[in-house]
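Taking it in order: structure first as C-alpha coordinates, then the write-up.
One protein chain omitted, others in place.
Take a look at chain A:
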(Lines give C-alpha, C1' and ligand atoms only; values in the text may rest on other atoms or scores of the structure.)
Protein backbone atom coordinates (compact mmCIF):
# COMPACT_ATOMS: atom_id res chain seq x y z
CA UNK A 1 0.00 0.00 0.00
CA UNK A 2 0.99 3.60 -0.39
CA UNK A 3 1.79 5.55 2.76
CA UNK A 4 2.35 9.28 2.83
CA UNK A 5 4.26 10.88 5.66
CA UNK A 6 4.59 14.60 6.19
CA UNK A 7 6.10 16.43 9.07
CA UNK A 8 6.77 19.80 10.58
CA UNK A 9 9.80 19.98 12.77
CA UNK A 10 10.50 23.13 14.70
CA UNK A 11 13.92 24.28 13.46
CA UNK A 12 14.30 27.37 15.61
CA UNK A 13 16.88 25.65 17.79
CA UNK A 14 19.97 23.70 16.87
CA UNK A 15 18.39 20.68 18.50
CA UNK A 16 15.38 21.09 16.17
CA UNK A 17 17.51 21.17 13.03
CA UNK A 18 19.19 18.01 14.21
CA UNK A 19 15.80 16.33 14.66
CA UNK A 20 14.77 17.43 11.16
CA UNK A 21 17.83 15.77 9.64
CA UNK A 22 17.27 12.61 11.61
CA UNK A 23 13.59 12.36 10.64
CA UNK A 24 14.50 12.87 6.98
CA UNK A 25 17.19 10.22 7.19
CA UNK A 26 14.76 7.63 8.55
CA UNK A 27 12.30 8.44 5.75
CA UNK A 28 14.93 8.31 3.01
CA UNK A 29 15.87 4.82 4.04
CA UNK A 30 12.40 3.44 3.46
CA UNK A 31 10.69 5.59 0.84
CA UNK A 32 11.27 8.53 -1.43
CA UNK A 33 11.12 12.24 -0.90
CA UNK A 34 8.46 13.78 -3.13
CA UNK A 35 8.40 17.25 -1.60
CA UNK A 36 10.54 18.99 0.99
CA UNK A 37 8.90 17.38 3.97
CA UNK A 38 6.59 14.89 2.28
CA UNK A 39 7.59 11.28 1.66
CA UNK A 40 5.92 8.41 -0.16
CA UNK A 41 6.35 4.80 0.89
CA UNK A 42 5.36 1.60 -0.86
CA UNK A 43 5.20 -0.65 2.21
CA UNK A 44 3.01 -3.08 4.09
CA UNK A 45 1.34 -2.54 7.43
CA UNK A 46 4.16 -4.11 9.44
CA UNK A 47 6.73 -1.84 7.81
CA UNK A 48 4.49 1.13 8.40
CA UNK A 49 4.25 0.40 12.11
CA UNK A 50 8.01 0.10 12.26
CA UNK A 51 8.43 3.36 10.39
CA UNK A 52 6.05 5.13 12.74
CA UNK A 53 7.89 3.81 15.75
CA UNK A 54 11.23 4.96 14.39
CA UNK A 55 9.87 8.42 13.56
CA UNK A 56 8.27 8.81 16.97
CA UNK A 57 11.63 8.07 18.52
CA UNK A 58 13.09 11.07 16.68
CA UNK A 59 10.49 13.82 17.00
CA UNK A 60 9.63 15.91 20.00
CA UNK A 61 5.83 15.83 20.40
CA UNK A 62 5.64 19.21 22.19
CA UNK A 63 7.20 21.10 19.28
CA UNK A 64 6.90 18.97 16.13
CA UNK A 65 4.10 17.43 14.14
CA UNK A 66 3.94 14.18 12.21
CA UNK A 67 1.19 12.82 9.95
CA UNK A 68 0.97 9.40 8.33
CA UNK A 69 -1.65 8.68 5.66
CA UNK A 70 -2.48 5.17 4.50
CA UNK A 71 -3.77 4.85 0.94
CA UNK A 72 -5.60 1.86 -0.48
CA UNK A 73 -3.85 -0.84 -2.50
CA UNK A 74 -3.81 0.18 -6.14
CA UNK A 75 -1.20 2.79 -6.79
CA UNK A 76 -1.40 5.14 -9.72
CA UNK A 77 -4.95 6.44 -9.57
CA UNK A 78 -4.70 8.03 -6.13
CA UNK A 79 -1.75 10.22 -6.98
CA UNK A 80 -1.64 12.81 -9.71
CA UNK A 81 1.66 14.54 -10.02
CA UNK A 82 2.43 17.83 -11.73
CA UNK A 83 5.47 20.01 -12.00
CA UNK A 84 9.17 19.33 -12.14
CA UNK A 85 9.53 16.30 -9.91
CA UNK A 86 8.60 12.79 -11.07
CA UNK A 87 8.56 10.05 -8.47
CA UNK A 88 10.08 6.63 -9.17
CA UNK A 89 7.75 3.66 -9.17
CA UNK A 90 9.70 1.04 -7.25
CA UNK A 91 7.51 -1.74 -8.64
CA UNK A 92 8.19 -0.73 -12.23
CA UNK A 93 11.36 -1.48 -14.19
CA UNK A 94 14.39 0.01 -12.48
CA UNK A 95 16.92 0.58 -15.19
CA UNK A 96 19.58 3.24 -15.30
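Here is the rule we go by: a contact is a pair of C-beta atoms (placed from the backbone, for glycine too) under 8 Å apart; a residue touches a chain by one contact, two chains touch by 3 or more; residues count from 1.
Keep in mind that, in the parts below, contacts and distances are computed from a predicted model.
**Student:** One chain of this complex is not shown here; going by its UniProt record, which of these names is it: "Heterodisulfide reductase subunit C", "NADH-quinone oxidoreductase subunit D", "CRISPR-associated endonuclease Cas1" or "sn-glycerol-3-phosphate-binding periplasmic protein UgpB"?
**Tutor:** Spelling it out: the chain absent from the display is recorded in UniProt as "CRISPR-associated endonuclease Cas1".
**Student:** Of A:13, A:35, A:65 or A:88, which one is in contact with the hidden chain?
**Tutor:** With A:13, A:35, A:65 or A:88 as choices, the missing chain is touched by A:88.
**Student:** With the missing chain put back, which residues of chain A would touch it? List them for me.
**Tutor:** 25, 28-32, 42-43, 47, 88, 90-96
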